[in-house]
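Here the complex is missing a single protein chain, while all its other protein chains stay put.
Per-chain numbering from 1; labels A, B and C assigned in written order.
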């Protein structure tokens, strides 16, 4: 017996530093139609209140590892949107 | 009235580290016919007891500044014979 | 590895960090300290706050140190401070110890460059004029962090 892939994925989206300020949250739960990518998450966040101020390119990580816009997401993944790094 | 240049120069010769051990002294007073060079001092030290163990090339300083064998010496100069440097 | 890579919320003790990597056979020890500066892009900074995506930052620091210790015969320890810092406080310390000083210099330099490039840490500066800004090293020069 084969299970059908779920029709949606729900993602925990983390916002940091300036991005958290822009959106007014540091965590969002976002549900998207499957299959979804990091690019889809960024587009969804842009449509949130304050999200239009995000820069054209947004650095992202999935489950603690840097990812690209094309990275595919599974239900329950943690997607972090990372402002320009300024450590050191 | 012109003073004749002295016929000899007397030099204070400093020996360090292994060279002081080889010669059994860390200071020598050496008088040489003028004009004298660092090379003359090294030859003179080689002729001292233990001096035959000095290596073929000896690093030297005159009055705290590195010098070559050809460096000319004046009466009263301090000539240091420096074993291979090992600082740091 | 993890034990020599830390995010901390207290002052960095460089001597203690160095003690974690020195050993009788490692005679050359190179330390980089990044201190909070009093100006940035022409504005006077009075204090600042570092924040991080902590689990990813720790993982990335550990990867950087692992890659570095694979490439050079060195032992490396890193601390990055988070929270509120004053001018002159150390924000980051990297210590590389090796038998040969050239390896220690190259490894230490590599680690700090990679930290700046890869580790998710952010810096919020408080300026003398009462304003506040997030540091963006990728921004245009007129508003960018002064290179360091």
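Miscellaneous remarks
Following the convention adopted for this analysis, contacts are C-beta pairs under 8 Å (C-beta built on N, C-alpha and C of every residue); 3 or more make two chains touch, one makes a residue touch a chain.
Only a predicted model underlies this, so the values are computations on that prediction, with no experimental measurement involved.
Considering the complete complex, the chain that is not shown touches B, C.
Shown as candidates are C:8, C:62 or C:87; the residue that touches the absent chain is C:87. Within the complete assembly, C:100 is the residue of C:6, C:47, C:63 or C:100 that touches the hidden chain.
By the touch criterion stated above, the residues of chain C touching the omitted chain are 14-15, 18, 22, 24-39, 87-88, 99-101, 104-105, 108-109, 112, 146-148.
Seen across the whole complex, the unshown chain contacts chain B at 14, 16-18, 21, 61, 64-66, 80, 82-88.
In this text, only the chains that are shown with their structure count from here on.
Most remote from chain C, judged by the distance between CA-atom centroids, is B.
Put simply, the C-alpha centre of chain A and that of chain C have 27 angstrom between them. Taking the mean of the C-alpha atoms as each chain's centre, chain A and chain B sit 76 Å apart.
Taking the mean of the C-alpha atoms as each chain's centre, chain B and chain C sit 51 Å apart.
Among the residues of chain A, none is in touch with two or more other chains.
Contacts with at least two other chains are made by no residue of chain C.
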